[in-house]
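Take a look at the structure below.
In this view, the complex is presented without one of its protein chains, the others remaining in place.
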Amino acid sequence: MTKFHSTGGTLIKDPWDVVAGVMLLGFSLLLLFYLVPNYIGQPPIMQNPMMSPRWLPNIVGWLLLVFSVLMIIQGVLIADDAEDNGRRFERGPLLRFALMALSLIVYAGLFEMLGAVISGILATLILFIAHPVRTWWVYGLAIVFPAGVTLLFTGIMNVPLPMWPF
Amino acid sequence: MENITEVLQLFLATENFVAIAVGVVIGVTVGSIPGLTATMAVALALPFTFSMEPVAAILLLVGIYKGGMYGGSITAILIRTPGSPASACTLLDGYPMAQQGEAKKALKMALYASVIADFISNIALIFFAAYLAKIALNFGAPEFFWLICFSLTIIISLASGSMIKGLIAALLGILLSLVGLDSVFGSQRLTFGNYNLMDSISFIPLLIGLFAIPEIIEFYRKKVIPHLRAKASGAGVSFSELKGSLKSIVRGSLIGVIIGAIPGTGATAAAFISYSDAKRRSPHPERFGKGEVEGVAASEAGNNGVAGATLIPLLSLGIPGDVITAIILGAFMVHGLTPGPLLFQENLPLIYALFLGIMLSSVILLFVGNAAIRYFSLIADIPKSILFPIVLMFCVYGAYAVNNDTFDVWLMLAFGVLGYVFNRTGIPAAPFLIGFILGPMFEDNLRRSLLIGSNDLSIFVRGPITWFFIALTLGSILLALYRFITSRQKAKQSASEPGAGA
């Protein structure tokens, strides 16, 4: 906040902050009035309210409510340029991003089914194509690494990764 | 005199030297791989120690412990993936440094800070064990409660930029840390009946997800930029830089020693406390988080300062302060030794042989670390398009390895998305982490104090240790307020004088 702004034209100075603030506000309300009463059990007898399993979640919920309101106000009034620099960048093609998301889905969804080696090779290949990597021998790494690292984990570190689809 | 020869006899065995060296090498290697922690390596090495001599057995495990503590920082600095939880703080400045082509400097500083902290920690273990153990015993729930309160105030100094966002991050961290079974009543909290959540959210998937994954998402979201062959190997640490950070290193080590001597706080908290302390004292705190070498030094000093000191309650009281020391305790028992007050009376030569070995392990860490840096810093030269897919693979395998369950892979990806959202909205991740670590400790010790004191609130001011930490907490808050107000005034002044501020 070392700079002085005179962006009088727009009504809301930092729309990102306002959006995030509104979402947090919604979340804190959900937490306070739905999640805490329904998903945190409370023993029938309690000598001290501070002993309750709901005590800290409730306090966190209320504080979150207050701070999200403050965040909205801040977003409306102050544009925070110093931070913005890191937050804005030139977006790449959608396909690139979609392929990355696909590789994450491959890991999360197919890890147990296909085993560590195959899902690792698949996801790594997708990511190489997404960039795209143009050196052909690099694609060999997509096979060598998942296989090698899986062996390292299962053989040496005793981690029972799912190996193959069976 | 007789004792000295006995100590030397126990210590000067080739087996000991090999054990330490192998231990440190394993520790650095395993510690640097995300998801594979020093804890796992120590557990795996345990059966191999059954047939070894007791001194060599313990030294092997201690070597892994110390090596792992440093090893975690390597990947934290190079690929923003903390190899072990305790190095999460190191990446705050280490990764920006690596991006600016100063990877080698960051790695070297981390190593030197680790070794110096290790050394100070060992000295504390050898000379002040009895004294520090007494402090640990006087550290009951109320004292702990105030220590946590003080530690929570470091969120204020960690929240770079917007204070509100920092506090929101911390609150979210606390909230997520409460998921699981209630520690007093055993009732479920926000688990939604899911078994995987009952033992609360695993720390390692959270850590990897929060830091490594957003970096990968962002890379594929951005427009392709040609790989800049930054001279990643770059320059090392100059003597004057080391000297400049020395005060922070020593302070960090002492913080680590005290935190380590008190069972149950952990190296991660020590690293953050040390880091925020260095930031507060620094003449240019605004550089922290953007690649300040002193930040790397402070956090590594904090977490390695813990490594020797956790052996204090272990050896003198038989109390393990963390999981690794619990395994080392097991190794003692397998060899027919019970750490505790009697060990010092019955097996003094063995203790001193161990002390010598532990000192030696710090020296070996220096050499092994230097060798590791030479090879690891090459990672910084690899184009991100090749590096990131492989990093992601390590992250997925590592997250799975924590509980051997795909659930943790999902969890890691979910935290990856959360971390990405944090980046976009400017909510800092470090306070989130602090909240997550300290939240349960805050609540548990509050409730424990109430249970012990039968709801009598006077237990919270029961002795000098509580008064000391209350004073520290208040002082820390007041200092933050003072800084906030003065910086506001400065901003106003510069704003009213056009040209001066820009």
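Observations on the model:
Order of writing sets the chain letters: A and B. Residues in each chain are counted from 1.
We take it that contacts are C-beta pairs under 8 Å (C-beta built on N, C-alpha and C of every residue); 3 or more make two chains touch, one makes a residue touch a chain.
Going forward, contacts and distances are computed from a predicted model.
For the chain of the complex excluded from view, the name given in UniProt is "Tripartite tricarboxylate transporter substrate binding protein" [choices: "Choline dehydrogenase", "YcjX family protein", "sulfate adenylyltransferase" or "Tripartite tricarboxylate transporter substrate binding protein"].
The residue from B:Gln100, B:Thr153, B:Asn370 or B:Asn403 that touches the chain not shown here is B:Asn403. Contact with the chain not shown here comes from a single listed residue; of B:Leu342, B:Val461 or B:Leu474, that residue is B:Leu342. Across B:Ile255, B:Val293, B:Ile324 or B:Ala430, the residue that sits in touch with the chain not pictured is B:Ile324.
Take chain B: the residues that touch the chain left off the picture are 14-15, 18-19, 22, 25-26, 30, 39-48, 50-53, 56, 60, 136-141, 181-188, 193, 195-196, 198-199, 263-264, 313, 317-321, 323-324, 326-327, 330, 333-334, 336, 338-343, 403-405, 444, 448, 451-452, 454. Looking at chain A, the residues touching the absent chain are 41, 43-44, 155-158, 160, 166.
Rule of thumb we're sticking to: only the chains that are shown with their structure count from here on.
Looking at the complex, you find that chain A touches chain B at residues 1-4, 16-17, 20, 24, 31, 35, 39-43, 47-48, 50-51, 53, 56-57, 60-61, 63-64, 67-68, 70-71, 74, 80, 82-83, 86-87, 89-93, 96-97, 99-100, 103-104, 107-108, 111-112, 116, 120, 123-124, 127-128, 130-131, 133, 138, 141-142, 145-146, 149-150, 153, 157-161. The residues of chain B lying in touch with chain A in their complex are 30, 36, 40-41, 44, 161-162, 164-165, 167-168, 171-172, 174-175, 178, 182, 184-185, 187-192, 216-218, 220-224, 385-386, 388-390, 392-394, 396-397, 400-401, 404, 406, 409-410, 413, 416, 421, 423-427, 439, 442-443, 446-447, 450-451, 455, 491, 494-495, 498, 501-502.
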